[in-house]
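Missing here is one protein chain; the remaining ones are kept as they sit in the complex.
Now for chain A:
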Amino acid sequence: MTRFTWASLFAVPVLAASSSAIAADYLTVAQAQHILVPQADAFAAFPVTLSPAQLTQIRQISGVPQRTAQPRVWRATSGGRLAGWVIVDEVIGKHEYITYATGISPDGHVLGVEILSYRESKGGQVRDVRWRSLFRGKTVRDKFKLNQDIPNISGATLSSRNITDGVKRLLAIHAVALAQVR
């Protein structure tokens, strides 16, 4: 084949990459914080460094690995008292990473899940408030089994599974590293 043809062959994926690298950002971290813990009047970044033993515990509890030892955690307070936690995390979607935030009450219940960035054109139902509200009230003791207590989203099975597993993993982080903090 000629040089011209080969150049064309490789040009399309490059063109595709440049054309489709458009992030769909729906919420900032600050916006998500206020939605997830609306009664809070302050959100302070809360540095957490998970030990190898804690990472192992999180994997055992959630069934999936925690990839970073330093999760992005904010402590939400109301009048100086702990009102909840907000953890911002990323999971693998079909092609791109999905950025989401989970609010967790001091006693370990999910307050809500917000999608900050979702870059796939199908499976946008993960942003549907009805789907996300199914997580509300769940604790680390719940199963989080896709299509049993959280419905699967057709066309975005991997995304919905990874978000479901991700929320349980964040509850495991809370149980292992945050539950005793006041």
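Remarks
Everything that follows uses one rule, which is that a contact is a pair of C-beta atoms (placed from the backbone, for glycine too) under 8 Å apart; a residue touches a chain by one contact, two chains touch by 3 or more; residues count from 1.
Following the convention adopted for this analysis, contacts and distances are computed from a predicted model.
Its UniProt record calls the unshown chain "Outer membrane beta-barrel porin/alpha-amylase", which is the correct pick from "ABC transporter permease", "FAD-dependent oxidoreductase", "Outer membrane beta-barrel porin/alpha-amylase" or "Polyamine aminopropyltransferase". Interface note: of A:V29, A:L134 or A:L158, the residue touching the hidden chain in the full complex is A:L158. Residue-wise, the contact with the chain that is not shown comes from A:I92, picked out of A:A30, A:A45, A:A69 or A:I92. Touching the omitted chain from chain A are residues 1-2, 4-5, 8-13, 15-17, 19-22, 64-65, 91-92, 94-97, 119-122, 146-147, 152, 154-155, 157-158, 161-162, 165.
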